[in-house]
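Note that this complex is displayed minus one protein chain, with the remaining chains in position.
Moving on, here comes subunit A:
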């Protein structure tokens, strides 16, 4: 693994970001209660304990999406990843967790690795995931049964693979937005934000 030897290469950066998304999405699903807490198991990553799903179908879906996302990160054609949480009864979008990706296109395959320690990147990722956990305190409760979907914003000229299809952005009707922390591997920069449907009870 080049990323453990000297500096960060494009491939190593893509793997780091894909790993972050895998754990981040699992954390969001656990925190928001989309799947029951019994279906999650505790693992240690980034020097903290995180929850990972044991549901086979969900695991399969996540690995499909994340592996495809890794390829696109390597090609620098992906712009955003969005986790959309929809209420099943009313078919309304209740929450959107959006991760903006900025790719430094000058770092192509053959160029020299960048100088940034893995520990520093992991420290930044840890603070982002901690913040995601902390946001649960002010997000409105999800009372009804909900399901989630993963949307990817890519360049217009990208070839859509089999089993993928185009979709709308699935925006929230009246939303409140909060910007969260970001982290960078010097090749990819990930900005996080969450938008939730404004509740009318205030």
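The rule is simple: a contact is a pair of C-beta atoms (placed from the backbone, for glycine too) under 8 Å apart; a residue touches a chain by one contact, two chains touch by 3 or more; residues count from 1.
We take it that contacts and distances are computed from a predicted model.
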**Q.** Absent chain [UniProt protein name; select from "Sterol regulatory element-binding protein cleavage-activating protein", "Mitotic spindle assembly checkpoint protein MAD1", "Protein transport protein Sec24D" or "DNA repair protein RAD51 homolog 4"]
**A.** "Mitotic spindle assembly checkpoint protein MAD1"
**Q.** Among A:75, A:123 or A:143, the residue in touch with the chain that has been omitted
**A.** A:143
**Q.** Selected from A:9, A:26 or A:98 as touching the chain missing from the view
**A.** A:98
Q | Residue numbers in subunit A that touch the chain omitted from display | A | 58, 61, 64-65, 79-80, 82, 84, 86, 88, 91, 96, 98, 100, 137-138, 140-141, 143, 145, 147-156, 158, 160, 163-172, 175, 177, 179, 193, 195, 199, 201-202
